[in-house]
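Of the protein chains in this complex, all but one are displayed in their positions.
Order of writing sets the chain letters: A and B. Residues in each chain are counted from 1.
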Amino acid sequence: MIQRTTIVFGLIAAGCAALALEALHARIMLRSEQARMAGSAELVRRAGLTDLALFTEARFARHPAMADLHTAFQDNPMSFEHFPSGTFAPRPASGFGRGALYFGAEEAVQ
Amino acid sequence: MISLQSVSKLYNEGRPSETTALSGIDLEIARDALTVFKGPSGSGKTTLLSIIACMARPTSGRIYVDGRMTSGLPESFLAKERRRTFGFVFQRFNLIRGLTVMENVLLPTAPLGGNPQADIDRAAARLDTLGLGPKANVAVEHLSGGEAQRAAIARALINDPPVLIADEPTANLDTELALRFLDIVAGLRAEGRAVIMTSHDARIWGSELVDKVVSMRDGRLDEGTS
Partner (left out) sequence: MTGWLRRQRALADYTLAALARRRVKNAGLLLIYALVVFIVASATLFSSAIRKEAEIVLAEAPELIIQDLVMGRHAMISGELVEELVGIRGVSGVKGRLWGYFYDRVNGANYTLMVPLDETLVPARGEAIFGEALPRTRGLNWDKAPLFLSRFPGDLFRLNPAGRLESDSALVSADLILIGEEDFRSFFELPEGVYTDIAVSIRNSREIGTIVEKAGRLLPHARLITRDEISRTYQKLFSWREGIMVVLAGACVLAFAVFAAEKASGLSAEETREIGILKAIGWDTGDVIAMKLWEGGLISIGAFLLGTVLAYLHVFAFDAALFASVLKGWSVIYPDFALTPMIDGLQLSALFFLTVLPYTAATIVPIWRAATADPDQVMR
């Protein structure tokens, strides 16, 4: 009769092997994937793109970088224009782009 | 080979519910002997057995097994002594449910880290001697009372202990099985082991096999000889 531990340890070893195979797979795919990503990066450079083609429920549709300063569902001009994520994500420390909310050191009240 | 000197046991010491289970026990138990403790319930027989078998610690007094002092040992050493020297058969057998006879019998071998096949062979041989060979892979819930007891005995003997201890072994058995039990005990004595038992059963005390009868009452010894 096969000991229970033999079966279970065998299964665990198989699991570890599967995980190792997956890691190997990722390693092997790396080169071709890097070539693919380089192609995309090239397109980004030539077209002058700034954003991914992913959509969110926000008003700004495709370019999250270009959000307006004031929008519905925004908790604060500096938080993400994106409900409900804007509530949970912390406000960017440096300001979401310089410009309107940027203060130089010389303007700070002494 | 086992020597008790002024052994006492108190439960719930210092609290209102404090009970004295044993007091001032002085006792010598010989090798190769069948010793029986008798007495009414509450007389402390089971407690005494537990203490001898290193399953409980005395509140005061000393115990020597083959010249080694076992009272006052820390837990890990006590466990070693337990498995090396004693085999215990409980009144209710205390087999682990859901496991087979063979698995139960092999339980005491786990901490020893010995050769698994050798352990299995030994267990099979012992079960055969006790007439349980065919039931080795049966789950213990399906055993009759007599079979369960024999399985418990096999488990107690798997590591070849010099002392077998049995608590009320015939309490739940009919006469025929009780006598069969005594046959087993005779065999063990012939193998050179000490056997210690407690019993209410007059059939046991009266048997010629018994070397020494010890009477107990209220946690103390009455004088008794065979």
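The rule is simple: contacts are C-beta pairs under 8 Å (C-beta built on N, C-alpha and C of every residue); 3 or more make two chains touch, one makes a residue touch a chain.
Source: prediction; values computed, not measured.
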Which of these, B:S23, B:T70 or B:T109, touches the one chain of the complex that we don't see? B:T109
Chain not shown: contacting residue from B:M1, B:L27 or B:L99: B:L99
Write the list of chain A residues that the hidden chain touches. 3-5, 8, 11-12, 15-16, 18-19, 22-23, 25-26, 29-30, 33-34, 36-37, 39-57, 61-66, 68-70, 77, 85, 88-89, 92, 94, 96-100, 102, 104
Can you list, in ascending order, the chain B residues touching the missing chain? 47, 50, 53, 55-57, 75-76, 78-80, 82-84, 88, 90, 94, 96-99, 103, 106-116, 155-156, 159
